[in-house]
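One protein chain omitted, others in place.
For subunit A:
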Amino acid sequence: MLFFSYFKDLVGREVTVELKNDLAIRGTLHSVDQYLNIKLENTRVVDQDKYPHMLSVRNCFIRGSVVRYVQLPPEEVDIELLHDATRREAR
């Protein structure tokens, strides 16, 4: 629940989603759900030459289970707040 709420607050930000198959996709976070499925707008693949499959994809839905990382801009991340929240969640 914690990260679901956290991502809901990040809607509208530019993020890079790195998948377990090594594909990295940059886009604006449009929405997220309880499974941490991610919908991105204004999508572009980070290494376009290696992954020509998605040249014309502008909006996409990414299944939560295939995400390895969600790379966030450092200005958006309040480390102390996250640290406290995760500690409380773990209890």
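Heads up, the rule we're going with is that a residue touches a chain if its C-beta (ideal position, glycine included) is under 8 Å from a C-beta of that chain, and two chains touch if they have at least 3 such contacts; residues count from 1.
Note that in this section contacts and distances are computed from a predicted model.
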Omitted chain (choose from "Glutaredoxin domain-containing protein", "T-complex protein 1 subunit gamma", "Sm domain-containing protein" or "phospholipid:diacylglycerol acyltransferase") - UniProt protein name: "Sm domain-containing protein"
Residue numbers in subunit A that touch the chain omitted from display: 19-21, 25, 37, 43, 48-49, 52-63, 65-66
